[in-house]
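Here is subunit A:
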Amino acid sequence: MYKSLLLLVSIHCCLLVSAQDMTGLVMKVKAKLDQVNDYEADGRMKTDVSFIKAPIGKVKVYFKKPNKFRLKKDGGISLLPKGGVSVNMNSVFAATDFVALSAGETVIDGTKTRIVKLLPSNENSDIVLTTLYIDETNLLIKKSVTTTRENGTYEIALSYGQFASYGLPDKVVFSFNTKNYKLPKGITLEFDDEKPVSEAEKLKNKKGRVEITYTNYVINKGVSDTVFK
Partner candidate 1 sequence: MEPIVKVTGLTKSFKHITAVQDLSFSVNEGDVYGFLGQNGAGKSTTIRMLATLIRPTQGSIEIFGRPLLTNRNEILRQVGAVIEKPDVYKYLSAYENLELFARLSGVKVSREKLMQQLDKVGLSHRAKDTVKTFSQGMKQRLGIAIALVHDPKLIILDEPTNGLDPQGIADIRNLVLHLSRDLKKTVIVSSHLLNEIEQVASRVLIIDKGRKIIEGNAADLFDPAQTIVELQTFDNVYAIQQLQLSAWSKHLQPQRDTAILIRLDRQQIPQLHRDLVDMDIQLLSLQPRHSLEDYFLQVTSGNQHVDTYSN
Partner candidate 2 sequence: MWTLIQIELFKIFRRPRTYIAFAAITGLIGIIQFGLKLDGAAYIDFMMRDINSSITVEGKILNGYQVCYISLQVLLVHVPLLIALVAADMISGEANMGTLRIMLTKPISRTRFLLAKFLAATAYTFLLLVWLAILALLLNMLIFGTDDLFLLKSDYVVLLKKDDIFWRYIWAFAFAMLAMTTVASLGFLFSLFAENSIGPIVATMSVIIFFTILSTLNIPVFNKLKPFLFTTHMIGWKEFFDIKVNDANEAIVGSIQNPQKIITSALVLMAHIVGFVTAAVVIFKRKDVLS
């Protein structure tokens, strides 16, 4: 389904817009992000995966150029999607080697965005394709969809507020596919009956979301390397 959609979009692009090189736009966005050498921020993280029951947790996020990123929970346990580091946008641009193509325009949350397809030149790159939805006037990435070899496809939606000038989002919603989760009752030592069908169906919803709402960005005040270890 997804593939055919992609194909459809590609065909659409080719026919109507004719592939435009978007490297310039991407470099502009990258330059905006490059103002930030490092930051740390507090955040509230909500994990919304059908088979995970977790409370909202407080997290601390650290970033340092070029692509050091770390999400920390104070002493607690955090559940992150596999390859969860990608919550950070900078990693998208970490590789300088890519081809950026326009794939039209669309409206996200009332903002007109340009769809840009980033294709890494490196054949061995884990990322196969990244689609960015860029707000051209503010040079902000509103959404990105990344297809990887190892960790499936994930989507990041970003909303901006106070720190839009640095290209730093207030809220990041990371959506990803999850595999089915099921352990035999013999292992978990549960004796109860099977769940009712409706409830079981609910648990099969395979789209997972992790939502982080940021507060208190501290930008370019220096972050010790030790936090990334």
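Criterion: a contact is a pair of C-beta atoms (placed from the backbone, for glycine too) under 8 Å apart; a residue touches a chain by one contact, two chains touch by 3 or more; residues count from 1.
A word on the picks: all candidates are chains of the complex that A comes from, given by their letters.
What you see is a predicted model, and the numbers here were worked out from it, not measured in a lab.
Candidates 1 or 2 all come from the same complex, and the one touching subunit A there is 2. Chain contact summary for the complex, subunit A toward candidate 2: residues 46-57, 73, 75-84, 176-179, 181-193, 195, 200, 203, 208.
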